[in-house]
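Written out below as structure tokens is the structure these notes cover.
Note that one protein chain of the assembly has been removed; the remaining protein chains are unaltered in position.
The block that comes next holds chain A.
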């Protein structure tokens, strides 16, 4: 037996990129606007999907993919609102990837809008392109007003940054203006929405954005 050194040149993330491109092609072919919703556990992602389903359910054909480590609690919550939903359990993985979505999207070929709820954290989902059209990051003031500066990469690559639970800011001593400023420092182009889903703050702004991007996608 002897020792050899082999030049490998293997791009580890290439497989995900290739599958993401295939997903993107599928979504485009079927006229689907797909949105990857990322954010920590408890930031309000599932409630955002539920409320969007109620608001748009009879106007657009909406579907939702719910990514969670285990269980189907989120799936059950969303399915109750009458939208087509699919659960993806990732097991030990902390993010959705293009491969998991590849298997799931075939069931959504008849929807106009597909919301994909990623696994609850601000780190792992960043590096996995799912083939989505837009990336949304949701944080809540209860995570601390330094949450954005502590996770720069996910905010840098977002199309929309939602700061949720703003009605609780005073109670948890969070400075919402600082959070907006931190987001702006990292991302000059993202739409920033101050929201409180339980008080209906900022929700209209979200719906307007959704309708705007959907009409843009239809014209592509």
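Please note the rule applied: contacts are C-beta pairs under 8 Å (C-beta built on N, C-alpha and C of every residue); 3 or more make two chains touch, one makes a residue touch a chain; residues count from 1.
Keep in mind that, in the parts below, contacts and distances are computed from a predicted model.
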One chain is missing here; what is its name in UniProt, given the choices "Phosphoribosylformylglycinamidine synthase subunit PurQ", "Hydrogenase maturation factor HypA", "DNA-binding protein" or "Helix-turn-helix domain-containing protein"?
-> "Hydrogenase maturation factor HypA"
Answer key for A:142, A:187 or A:217 versus the chain not shown reads A:187
Spell out the interface residues on chain A facing the chain that's missing from view.
-> 1-13, 15, 92-95, 97, 123-124, 126-127, 152-153, 156, 184-189
